[in-house]
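Every protein chain but one is kept in place in this view of the complex.
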Amino acid sequence: MRTTAILYALLGLFALCVPWLGIYPVFMMKLLCFAMFACAYNLLLGFGRMLSFGHAAFFGFAAYVSSWLITAHAFGPSAAILCAMVVAAALGTLIGGLAIRRHGIYFAMITLALGQLVYFVCLEAPFTGGENGLQGVPRGSLFGILPLRSDVVLYYLVLAIFVAVFLFIRRVVHSPFGQVLKAIRESEPRAISLGYDSNRYKLVAFVISATLAGLAGSLNALVLGFATLSDVQQSTSGEVILMTLLGGTGTFFGPVVGAAVIVTLQEYLSDIVGGWVTAIIGLIFVACVLSFRRGIVGELETLRLRRLRPMGKEPAAPA
Amino acid sequence: MRARMWAVAVATLGVSVVPGTPVPAATDQVVIGDIDDMSGVYADVMGAAGVEAINMAIADFGGTVLGRKIVVLTADHQNKPDIGASKFREWADQNGLNLLLGGSNTGVNIAMAKVAAVKKVPLFNIGPGGASLTNEDCTAYTVHYVYDTVALANGTATAIVNSGGKSWFYLTADYAFGTQLQAAASKVVETHGGKNVGAVRVPLGAADFSSFLLQAQASGAQVLGLANAGTDFSNSLKAANEFGITKTMKPAALLAFLTDIHSLTLNTAQGLYLTTAWYWDLNPETRAFAKRFFAKINRQPTMDQAGAYSATLTYLKAVKAVASTDSDQVMAELKKMKINDMFTQGGYIRADGAMIHDMYVMQVKRPQESKYPWDYYKVVKKMSGEEAFGPITGLCPLARK
Partner (left out) sequence: MLARRIGRVAAHGCSAPVTEIFGIPVAVILGQLTLGLVNGSFYAMLSLGLAVIFGLMGVVNFAHGAFYTLGAFAALLGLQYCGINYWAALVLAPLAVGLIGVVVERLLLRRLYGLDPLYGLLLTFGLALIVEGSLHQVFGATGQSYPVPQSLAGALNLHFMFLPLYRAWVILASVVVCFSTWFVIERTRLGATLRAATENAPLLQAFGVNVPLLKATTYGGGVALAALAGVLASPVVLVNSHMGNSLVIVVFAVVVIGGMGSILGAIVSGLVLGVVEGFTKVIYPEASNIVVFVIMALVLILRPAGLFGKE
């Protein structure tokens, strides 16, 4: 575990130095928000084995709610984000409650359809600004004291929140709740026979995931200064699945790596290859599903553990 | 072995982020950006050909200004406000952008206007129509250059109401442009004694207009007000013909470009009234520009493409006049100077950012009346800039009544 600790330390150092390395802070913040989104999603997919196809609903709807509270009701950023998280949790309870009733494929399709419903609500509802979205969202000041206009200041805030979310997810997975969730993932009938109400556990996991996705979304809206339909679109749901898959479901750092790769690809690939980005992302998806199912971090961990245990035992739980 | 493992992990992360290192902002260049719909419903209105027009302007100006080379950046906003705004912000932060030309789509331009105000980079709105850009959404750095919804309504709606179309039902593209155009047209209709019977909102880029058109027909109005543009406009008109709606209702093309008429053909489009800022066949200067454009693009230019040419030239002239690219100085000069080129004579930029210039009400010729390719319009009325764009409304904080 020493190697992972060193790795995290290096990355932490890198993250702290970003503004001085000449990297565009807005790009990094967007990356961090999507990394948060992917980590939250991984809680559901990797650790709960539930493939939600409409997770952008929480990301985007929270973005709209926080942006609206800031622009129309002069909320401060922290209050707006907290309210948006509450709304995301409520929405998660609603959608989760409906979807949990079914398993596997059916669960995926239900979340897909309900996510689409949220998209249309965002399109039609008066407060969302329809096709225009909510524009010109000011960054305000944190708790009225720390002005967030500067990209660098906001970057450190976002970084701090990201680290907190990451540690929180680790905590949840390693907690007794997380252990039960793992048991349900391995064999639901067995868990039920042991007396656990599997539906309730799955719903709680769903709601936590939705809330954290909402946090990521409202933070993203604050960074960019707008909330638009792209945040709730089906393609965003697809992207977060790819990020998690590419990075490695069931690992902690996988989603972060996946998010970094995809966000960077979209940002810089589109300058080079223009509209081919979508097709290329599709290719990566297909390649991942066919032969790279463990994802980047998953493959790395398997390689590492195979080296440590040449008898080819199952890799241990992720660090 | 282990070292190699985490070297790979760090490398993956690093490699994915390193492309984020920016191109150093160039102070030895003048950077002009164009963010436009390059592949969607408005791609023909400005699009890639518009970039060509910008390049023509730069070449005509001499290729450099203040000894600095002029560079053009382009991007496709795909009709998404977030893409447009993000790209603009990135170019302003990372690439030393000096001027942005905003292509079609009012919603995207409103988003970009907000960025212009924060980043203090001049934004010339060439493509969008929404008049809010010089009212509620105005900023000290935006110029609305070619046309707006008020001018369109004052031209086309007036012509139609005066020729008997008293009751109106609107088919409105459901975003900033459509709703503003509908509002402007409704106002004109009422002022001239007509009646607004109803409206239906249609998503941008809708594939099938049939159910919306049925609602229009059921209203019993005399005029079908098409508050949309680009392929939305041509498709809704074609569908209206298909469903027999044009037998009982007169279509009003509230915004139509030369390229729309070309794709509809004179057979379908004949008799339509429309308002335009510029037409290739107006006078010898416009014809000369159009000839050069046609040689490269194989199509006659639309008013937006001519506008892009003129806007680029105007900006460069202003920069030369104040011998600086400082945004505040350039904006001050822009609001003082008179604009005289093949696009307009005696044009000027008002305090609220509107470029006031003549507008023309045209009627699409019948097939028999057209003598040569692209001979599509006849001039019905020439409106002075003041008449077309109306007085200052006072809604923009920069231009109180």
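Here the chain labels run A and B in written order, and each chain numbers its own residues starting at 1.
Convention: a residue touches a chain if its C-beta (ideal position, glycine included) is under 8 Å from a C-beta of that chain, and two chains touch if they have at least 3 such contacts.
Given the structure is predicted, the values throughout are model-derived calculations rather than measurements.
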- Message: Among A:Pro77, A:Gly178, A:Gly225 or A:Gly238, exactly one should touch the missing chain; which is it?
- Response: A:Gly238
- In the whole complex, of A:His73, A:Arg101 or A:Arg149, the residue touching the missing chain would be A:Arg101
- Listed residues A:Leu11, A:Ala90 or A:Ala113, member touching the removed chain: A:Ala113
- Looking at the whole complex, which of B:Asn162, B:Thr191 or B:Gln215 touches the chain that is not displayed? B:Gln215
- Write the list of chain A residues that the hidden chain touches. 51, 98, 101-102, 104-106, 108-110, 112-114, 116-117, 120-121, 123-124, 234, 238, 241, 245, 274-286, 288-290, 293
- Touch rule applied to chain B and the missing chain gives residues 39-41, 43-44, 78, 200, 205, 207-208, 210-211, 214-215, 217-218, 230-231, 235, 238, 242-244
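Rule of thumb we're sticking to: only the chains that are shown with their structure count from here on.
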- Item | Gap in Å, rounded to a whole number, between the CA centres of chain B and chain A | 37
- So in the complex, which bits of chain A are touching chain B? 3, 6-7, 10-11, 14, 21-24, 26-28, 31, 123, 130-133, 135-136, 224-226, 228-231, 257, 260-261, 264-265, 267-268, 274-275, 296-297, 300, 303-304, 307
- Query: Which of the residues in chain B end up touching chain A in this complex?
  - Reply: 1-2, 5-6, 8-10, 12-14, 16-17, 19-22, 39, 76, 80-83, 85-86, 89-90, 93-94, 107, 110-111, 114-115, 174-176, 203-204
